[in-house]
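Note that one protein chain of the assembly has been removed; the remaining protein chains are unaltered in position.
Up next, chain A:
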Amino acid sequence: MNTLILKTTSRFLFTLLLLLSVFLLLRGHNEPGGGFIGALVAVGAYALFALAHGVSAARKLLPLPPLRLVGWGLLVALLSALPALLLGRPLMTGQWFSLLGVKLGTPILFDIGVYLTVFGALLSAIFGLEEAAHHPSEDA
């Protein structure tokens, strides 16, 4: 899509949306938000940017290919379940500790895993479809 307004605003919106998404992820345990919602906002940010600047430009703004993020997300979520086992508690029992006055715990790690998985999977689909739209086939 080739409109100047979209191109310019999408840069600001992209950054803002990403910030919002991380904000939603981190505050999710106490206020409305969470990994799933945060991931959806982030996907929205990238989808918007890709619409304005093209998928390849959007891909460059990713640290890892989307499907790799899915793998990492599942791994992080899985790892967050294990500390409880090592401490002799049932699998996935939340483990909390305090670091410099900030309360941290395995459920937050789990939520980050959810975030990465949902983000990667949805973005992979959107990017893939958008790229395919540039090589449309007449059959189907």
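By definition in this document, a residue touches a chain if its C-beta (ideal position, glycine included) is under 8 Å from a C-beta of that chain, and two chains touch if they have at least 3 such contacts; residues count from 1.
Throughout what follows, contacts and distances are computed from a predicted model.
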Name of the absent chain as recorded in UniProt (options "Beta-ketoacyl synthase-like protein", "Metal ABC transporter ATP-binding protein", "NADH/Ubiquinone/plastoquinone (Complex I)" or "ABC transmembrane type-1 domain-containing protein"): "NADH/Ubiquinone/plastoquinone (Complex I)"
Absent chain, residues of chain A that touch it: 24, 28-37, 40-41, 43-44, 47, 66-67, 70-71, 73-74, 77-78, 81, 91-92, 94, 96, 103, 105, 107-108, 110-111, 113-114, 117-118, 120-122, 124-126, 128-133, 135-140
